[in-house]
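Missing here is one protein chain; the remaining ones are kept as they sit in the complex.
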Amino acid sequence: MSLLAVVEPTTSWFLVLSAVLFAIGTVGVLVRRNPLVMFMCIELMLNAVNLSLVTFSRARSDVNGQSAVFFVLVVAAAEVVVGLGIIVSIMRRRTAASADDLSVLKG
Amino acid sequence: MELVVFVLASLMAVVGAVGVVVRRNPVHAAMSLVLTLFGIAVIFVQQGAHFLAAVQVIVYAGAIVVLFLFVIMLLGVDQAEDLSIEPLTVQRPLAAVIGVAMVGLLTGAVLTSDNAVMKSGAGLSSPTLDSPDANVKEIAGSIFGDHVFAFEITSILLLVAVVGTVILARRLPKEEVAK
Partner (left out) sequence: MLDLVWLIPALPLAGFLLILLFGRRLGEPLAGVLATLMTASAFAVTVGVYFDLLSRTAEERHHVVTLFSWLPVGGLHVDLAFLADPLSITMALFVTGIGSLIHLYAVGYMHGDPKFSKFFLYLNLFVFSMLMLVLGENLLVTFLGWEGVGACSYFLISFWHTRDSAATAGKKAFVTNRVGDWGMMTAMFMAFASVGTLSYSGINEAAHAGHLAHVTATGIALMLFIGACGKSAQLPLYIWLPDAMEGPTPVSALIHAATMVTSGVFLLTRMAPVLHEAYPWAGTVIASVGAATALFAATIAVAQTDIKKVLAYSTVSQLGFMFLAIGSGAYVAAIFHMVTHAFFKALLFLGSGSVIHGMHHEQDMRRMGALRKVMPITGFTFIIGWLAIAGVPPFAGFWSKDEILLYAFANNRALYAVGIVTALLTAYYMTRQVIMVFYGEARWHDHAEEHGAHGDAHTPHESPWTMTLPLVVLAGLSIVGGALQLPFSHSTKFLEHWLEPVVHEAEADIHATWAYENKWVLLGLAVVIAAAGIAASIAVYAKGKAKPIEPQLLADGWRYDASIAALVGGPGRAAFRGIAAFDAKVVDGAVNGVGAEVRNASGLLRKMQNGLIRSYAAIVGVAVVLVLAWFLVRGVL
C-alpha cells in the first residue's frame, strides 16, 4: 500500500498512453478493410490526441487545451457525419464491403 | 489512489482499442470503441477536465457510436470481412513496424524531454463544494471569450456538414437510377 501512495502517474505516463492508443489506431487503419471499422480506428486516433491535449492543459495550467479538445470533439462529430454519409452512398448496393474495391483512382 | 485509477482506466482504453482493431464483427468493434471512450472519460476526470468527460460520454459514446451502429445496421451486419487473408502482403508487417516505431519514437520524445512542462502542474480549478461548476466556468470563459470566432465558424461547419451529408446520402429519383 505504501507503494501505491508514493508512486503517482506523471505527465509522461499519460503521454505514453496517448502514444499507444494512437499507434493502435494507426495499425487499425492500415490493417482493416471494412470502411466502418477503419473509421472507428480514426476516431480512436482522435481520442488519443484529445488525451494528450488535456494532459498538457493540466500540466501547463492552461485552459486553452481543454477548449481545443472541445472543438476537436465538435469537428470530429461533423466529420463522422459526412464520412458515414459518403460510405453509405458508396457502399449501399454492394454485398461485400471492402475498401479494396475502391480503386478507381489507380494510375 | 491516482495510480489505481490510472491503471484501471488505461487498461480499459487499451483493451477497447485492441478490440476495435481485432474484432471481426463491426458491431463488436463498435462496442469496444465505447469501452475505450469510457476509459478516456475517466482519465479526463482524473485530469480535472470534468466538463470534457461529460461531453465525451454524451457526444462521442452517445451520439457518434450510435450513428456508427445505425450505418452498420443499414448496410448489413453480415458484411464482415475475412481477416485471415490479406491481399497486400506488405501491409501487415509494415503496419507492425509503423506501430512499434511510433510508440517507440513518441515515448523516446517524451522521456528525453527535460522540459519543465513535463512535470505535473497544478492543474486547473476543479469543482469543489463551494463552486461545483468551476471547470465549466473556466472552459466557458475560454470558448466564448478568446475563441468565440472559432466557435461561430464551427457552428457553420456543423450546418454545412449536415446539409452536405443529406445531399450525399439521399437516394436518387427512380428515373435517374434507371439510366
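Order of writing sets the chain letters: A and B. Residues in each chain are counted from 1.
Everything below uses one rule, namely that contacts are C-beta pairs under 8 Å (C-beta built on N, C-alpha and C of every residue); 3 or more make two chains touch, one makes a residue touch a chain.
Quick caveat, the model's predicted, so the values are computed rather than measured.
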Item to check | Given B:Ala95, B:Leu124, B:Ile139 or B:Ala161, the one touching the chain that is not displayed | outcome: B:Ala95
Item to check | Option touching the unshown chain, where A:Val49, A:Val72, A:Ile86 or A:Ala99 are the choices | outcome: A:Ala99
Item to check | Contacting the left-out chain in the complete assembly, out of A:Val29, A:Leu53, A:Ala76 or A:Met91 | outcome: A:Val29
Checklist entry - So that we can see where the missing chain sits, which residues of subunit A does it touch? => result 26, 29-30, 33, 99-100, 102-107
Checklist outcome for this item: The missing chain sits against subunit B at residues 88, 90-91, 94-95, 98, 101-102, 105-106, 108-109, 112-113
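Everything below uses one rule, namely that only the chains that are shown with their structure count from here on.
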Checklist outcome for this item: Averaging C-alpha coordinates per chain, one finds the centres of subunit A and subunit B separated by a number of Å equal to 5
Item to check | Partner subunit A, residues of subunit B touching it in the complex | outcome: 1-4, 6, 10, 13-14, 17-18, 20-21, 26, 29-30, 33, 36-37, 40, 43-44, 47-49, 51-52, 55-56, 59-60, 63-64, 67-68, 71-72, 74-76, 79-81, 83, 86-87, 91-92, 94-96, 98-100, 102-103, 106-107, 110-111, 117-124, 138-139, 141-143, 146-147, 150-151, 154, 157-158, 160-162, 164-166, 168-169
Item to check | Interfacial residue positions of subunit A with respect to subunit B in the complex | outcome: 4-5, 7-17, 19-28, 30-34, 36-37, 39-41, 43-44, 47, 50-51, 54-61, 63-64, 66-67, 69-71, 73-82, 84-89, 91-92, 95-98, 100
